[in-house]
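I am attaching a structure below and will ask some questions about it afterwards.
With one protein chain withheld, the remaining protein chains of the complex are depicted in position.
Chain nomenclature is as follows: A and B, assigned in order of appearance, with residue numbering initiated at 1 for each chain independently.
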Amino acid sequence: MAALMAILKRDLALAYRQRAELMQPMLFFILVISLFPLAVGPEPKTLQLIGPGVIWVAAILSSLLGLERLFRDDFQDGSLEQLMLSSTSLPAAALIKVVAHWLTSILPLIILSPLLALFLHLSEPMYWALLKTLLLGTPLLSLIGAIAVGLTVGLNRGGVLLALLLLPVFIPLLIFATSAVESASMQLQYSAQLAIIGAMFLFSLALAPFAIAYALRVSQT
Amino acid sequence: MWKWLHPYAKTERTYHLCQRLLPWFSVLGLAVIIVATVWGLAFAPTDYQQSEAYRIIYVHVPSAVLSKSLYSAMALAAIIGLVWQIKTSFMAMIALAPIGATVTFVSLITGAAWGKPMWGTWWEWDARLTSQLILLFLFLGVISLYKAFEDKQQAGKAAGVMAIVGVINLPIIHYSVQWWNTLHQGATIMKLGKPSMPPEMLWPLLLSILGWALVSGAIFLLRMQNEILQREIRRPWVVALANKSSTLSEGK
Partner (left out) sequence: MAVLSVTNLSVVKRDRLLFKNVNFAVKQGSLLYVKGQNGAGKTSMLRVLAGLVAADCGEVYFTLQNIKDCREHYHQHLVYFGHKLGINLTLSAVENLQYWCKQHQVVISVDTIFYTLAQLNLVGLEDIPVSNLSAGQQRRVALARFWFKQDAKLWILDEPFTALDTQGIELLSKHITSFLRGGGAVVMTSHQALRIDYPTDELTLEYRI
C-alpha cells in the first residue's frame, strides 16, 4: 500500500514539474472547440445542436494526445523495469498510474468545461448532463487507452497509431454520452445512458488493469 | 499439456497440414462460388420490389456474414495464443486479419452500391453499414499495430491484446450503433432484406456464403504457409524445402 501511495505521490509531483507539457492537451481542447463556431457560424441554435458532440470529440482527441505520457518516460528511463522487479503488484501499480494520469490531465479538461459550454451556448440541463457523462466516461478513456499505450510504448512513434487503435473502440462511449446530453436538451430522462456508461466503466475498471499489466510485460520483450 | 509441443516442431506440421488442406478448400471453394454466382445472377427469380438490383446480395451478404466471423476467428486465435503461449496461433491471427479487412471492405462497397438504387444515395448512415465501417477500422487497427513492431513475436502478442479488446467491444458497438440509428432516423429507410425469402433465392445465397467461406479458407491457408516460411526462414526444414523446390524448377 505504501508503495502504491509512493507511485501516486511521485506521479503527481512529476506532473506538477512538467506542467508545461500538461498544458498542451488542455490548450488543444480549447482551441479545437473554438474552431467550430468559426467554421459553422456563431448561430446559437446550431452551436447548441453540435455542442455536446463537439465537446466529446475534442475531449477524446485531447485525452489521446496526453495519453502517451502515461508510460513513455517510465519506459524509456527504465523506471518501469525497476517497478516490475519490485514486489509491488503490477496491475495495482498500473491502476494507480492511470488514476494519477486522469487527475492530472483529464480532470483539468472537465474543470474547463463550463467555459466551453458557454462558448457553445449549451443550456443548463445540457451542461449538467455533459458534466456527468464526462465524469463517468473519461475514466473509461484513460483505462482503455492505457492498454493501447502499454502496447505501443516501446515503439517510440505510437502517436497516430494510438489514435487508430483507440478511436473505433471509443465509439459506443461517444454515442451514449452525446445522446445523454441531447436527451437533457429536450428535458428528457438520461439515466439509462449514464447507467450504460457506468456499467462500461466498472467493467473496464475490473479488467483493464490486468490487460495493462500484460501489455507492459509484452513491451519489455 | 501444450508445453510439450515444442514450438518449432509445430510450425512444420502446421505447414504441411495447410498444404494438404489447400486443394480441398481452393478447388471446392471456386466450384461452389461459380455455381452459386451463376445461379444467383442468372437463374434466381427477379425480386418484385427491387427488380434486378437485389442480386447484389449474392456478394454483399456473404461478405457481411464472413467479416464478423473472421473477426471472431481472429480474436479466438489471439486468445488461444495468449493463454497457451502458442506462436502458431498468432500467425493464424495475422494471416486472418487482412482477409477479414478485405471482406469487410467488399461488404461496405457492395452495401453502398446497393444503397444507390434503394435509397438514392451512395452512403447512408444505416446501422449495419456504420457498424461494418467500424469493424473495418478495428481490423485496420490490429493490422497496423502488428506491422509497427519489428519483433514479430511481440507484434503477435500486442495485436492479439487489441483484437481481444475489439471483440469484447464488438457487441457493444453493434448495439450502440443500432440504438443511435433508431434515435436519429425516422421511418425513411426501407428495411433491408425481407422476413422470408423464397427458396429459389435462398439456396444460391446459402451456397455463395459457403463458397466465400471456402475461398477465404483457401486464402488463409496460403497466407498461413507464407507467414510460417517467412518467420521460420532460418529453420533447417524451410531451407530443405527451398532447396527441393529450386532443384525441381531447375529440372524442368
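Criterion: a contact is a pair of C-beta atoms (placed from the backbone, for glycine too) under 8 Å apart; a residue touches a chain by one contact, two chains touch by 3 or more.
Remember, it's a predicted structure, so these values are computed and weren't measured experimentally.
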item: Omitted-chain contact residue, chosen from B:S72, B:T102, B:Q153 or B:Q178; value: B:Q153
item: Residue numbers in chain B that touch the chain omitted from display; value: 6-7, 150-153, 231-234
item: Footprint left on chain A by the chain that the document does not show; value: 2-3, 6-7, 10, 13-14, 17-18, 73-74, 76-79, 81-88, 220-221
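Going forward, only the chains that are shown with their structure count from here on.
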item: Gap in Å, rounded to a whole number, between the CA centres of chain B and chain A; value: 32
item: Interfacial residue positions of chain A with respect to chain B in the complex; value: 144, 147-148, 151-152, 154-155, 157-158, 161, 164-165, 167-169, 171-172, 175-176, 179, 200, 211, 214-215, 218-219, 221
item: Chain A partner contacts - residues on chain B that touch it in the complex; value: 82, 134, 137-138, 140-141, 144-145, 148-149, 151, 153-154, 157-158, 161-162, 165-166, 169, 172-173, 176-177, 179-180, 183
